[in-house]
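Take this structure, written in structure tokens, and hold onto it; I'll ask about it next.
Missing here: one protein chain of the complex. Every other protein chain is in place.
Naming follows writing order (A, B and C), and every chain is counted from residue 1.
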């Protein structure tokens, strides 16, 4: 079988590294180019010694014109804002692009402008597909520009969408999510300095200040059949490297329903899904159980006394929350088996 | 100055150790007896080598009759159920008892029975004072039986009580709290085994299954002037040893209020409090900033778009959430300066 | 291709779990039986939720007679002492057995008795092959009883054997090794309780008290061509789940040699090895770079001023130090490609 040539832009960050980890074992692709601004000129296994023995390609400068001729699929792990330009250039050359930045996730350019600034390529927004296979599988088949979801939105949407889609909870949700530190990227900052962030937990960007808020509302509103869903979102940083645990609190639309009704909704929604496990009764999602895997664990509980439904999801932010999901979307776009190259079991303990 | 003799029951657990850490430097007390079932016969600095050089007393068996003659104040760190009997015996002998178990926290014996089983000494419930100085300072002066609050309730009540007391939020709250592993005690279990709990985050006892729920509702309802407050409570275990971060979500009773109004309520409530800091605007509570200290950091934010108030508190579960607060209550009961022996700044980083 | 049926004894511990993680993706085997004493009757994905969606077989009681007819290869993850009996029964039935316990690692029954007690099956010792492919590849081809190496010995031998084999260092070594907590197994103890072991580092079984000492000396002496190698071994427990870093200190046999000479020895020894990487100059082994992978990273430095050679190795104790290496040995024993099923890149960060 001919392998399809793929390139990774922004290969020196964590989502880049995670793409490489998975792509070197993907049976249908061949990595033909790695680009990154700072690391240009270095061998990738010097940048990421965990790749030693598996990948020793040199990182090259970020130049879409140089890369397009050598790749049919390009993953962009460039930062928000920087990504759109490269994506546009590669789309113009007919490449399949999976963009892991936020640049093409919001369908409404005005909303994008509110959170990120003026969009440099609004003309591409309509054609971009939000790369969450559980919600947009059909649109992903044959897609050319895939906007890979944010890590928090992936967890939150997987927990909440089936309940909203079936009208089981009211469209106002409290979302309290906890992330490992790798979600903040590889650039050292005081907020991600080991001695500051270790051995403590804290919320940040509380009360709707986090940019993943509009993305969640967009997708949950679509899932709810167009009903505007409003959330308050509190992200936390916990002292671990990988993983997101999201708790979504909603009010039952009908207080007579039992916990089994909510659970049945999840089971129905995810029947046959290759990467979503609705946990058996008695188990609850734990990020340690999905570490290194593309799998999401979800569960739902009813606090009948308080009148609150709690839906919970655990993912690995770098796999199902980023690079694994991007590969899953590529597989769909190219008509390949959806789980190709993504079989790995989570690394526990 | 004569030092008051104090004893610690259950000295071989974490709240016992933390009491000892603080009491050895308390200028008005002298530790005269340590008791614990399993560790009986061992020197305490073999049980807890961090006490080496400061305390080398031998641990004795748990026998209130043996201990009462040698102590005026007794802290009980015995488990729920086991504590009540020892407490009753000591109260009968006229001792001041600070009970760190749950046995005397609920005022309603029927409610206690629902969550913990039949109360062995319901006759003592009416005289017990809930040992949260910020809410019950006056009752604590001269108290003889102090029910020291649970760790989660301390954080949650400190965050939410001022808002409820002023009627600023409706009496239905979502509480999402994250605890370090020391909150689960010192007995090894699979759930607290390093390799299981490290590098991951998970919720447990979701949807109102945690026994701290009725304690929080009792105290928040009292704070709300008798209005029944209902909460849904989700505790989490995060991979750190100490600390609790509680996020409390409520609905504004009047949507016209600004964030400043909520903040003013906290500032007013905690003016002059020796151990509660309402953080300056722009800061958010972080358990790393209260580690090893008796201080609580609190803040409140308004998500005006979503119509949700988020109150947040950070404490060290073993200090303000247990042993430090117990000493603070003892200080009040004996008419001593409230902060005596509790001055230590948090150990950061 | 027909898949070979394999069974795992002791499937409810960490090395069992790690075998399952790897074996479910091994293209030449099929898992046909899982046995474990305590977990018997439970579905394996309830015991280990990270296997959900990939393996849902029920765990059965430990009965070699029941298991032998259904498996050609059996991995035993039973504890030292308990393993030998099961292994003997399965060997007698003609099965290929890979034993991850210490029961067949020492060739000398008297030495075994000194450290572990009387050996129950000394007649099998002569036929057992020490399962470190880098030293015993040829013996492993066709082997029927493989004694899979201990985690510490794997790291230490990989660092030191090439230097001893070439006579570059004197046969007296100081070995200072640091392990993640998973090396202590899955049974909860006070020493592995999160709050005790987290946020601190400590040595244990200092001064030759650890049972891996004779195993290292046996293999290093063989590597040294029969010269008796003597080591002092200090294991440490560090607050992480996986990984071993071993530093081996030796005295140059010829002070005139340069660092490059020692490095050349490692490069020569490991040329063509599928799972050992001699790091480029300027890099040093880091357990984070081999987490979840079967790879070992090794390096050597010369402190010319002090006259000391420092050889360093990093492995994942559960993969190259246990289950991955056991599969590597099985591959060799069955004449399969050595790296089959072991390709996975380390999970970094």
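Note that in this section a residue touches a chain if its C-beta (ideal position, glycine included) is under 8 Å from a C-beta of that chain, and two chains touch if they have at least 3 such contacts.
Fair warning: this is a prediction, and the values are worked out from it, not measured in the lab.
Peer 1: Of A:66, A:195 or A:258, which residue touches the hidden chain?
Peer 2: Considering all chains, including the one not shown, the answer is A:195.
Peer 1: Among C:241, C:294 or C:325, which residue is in contact with the omitted chain in the full complex?
Peer 2: Touching the chain that is not displayed is residue C:241.
Peer 1: For the chain not shown, which residue from A:148, A:182 or A:293 touches it across the whole complex?
Peer 2: A:182
Peer 1: List the subunit A residues touching the unshown chain?
Peer 2: 14, 180-182, 186, 188-190, 192-199, 239-241
Peer 1: Taking the full complex into account, what residues of subunit B touch the chain not shown?
Peer 2: Touching the missing chain: residues 14, 17, 20-21, 24-25, 46, 48-54, 182, 186, 199, 241-242, 274-275, 277, 279-280, 283, 286, 288-293, 295, 297, 343-349.
Peer 1: In the complete complex, the non-displayed chain touches which residues of subunit C?
Peer 2: On the subunit C side, contact with the omitted chain comes from 172, 174, 176, 178, 195-204, 206-208, 230-232, 234, 236, 238-243, 245, 247, 249, 284-289, 291, 301-303, 305-308, 310, 312, 314, 349.
The rule is short, and it goes like this: only the chains that are shown with their structure count from here on.
Peer 1: Looking at where subunit A touches subunit B, is over half of the residue numbers used by both copies, so same, or under half, so different?
Peer 2: Answer same: the two copies use largely identical residue numbers here.
Peer 1: Name the chain with the Cα centroid closest to the overall protein Cα centroid.
Peer 2: If one averages C-alpha positions chain by chain, the most central is A.
Peer 1: Using mean CA coordinates as chain centres, what's the gap between subunit B and subunit C in Å?
Peer 2: Here the centre of subunit C sits 45 Å away from the centre of subunit B.
Peer 1: Please work out the Cα centroid separation of subunit A and subunit C, and write it as a whole number of Å.
Peer 2: Once rounded, the distance between the two centres reads 36 Å.
Peer 1: Listing for subunit C: what residues touch at least two other chains?
Peer 2: If we look for residues of subunit C contacting two or more partner chains, we find 14, 182, 186, 199, 241.
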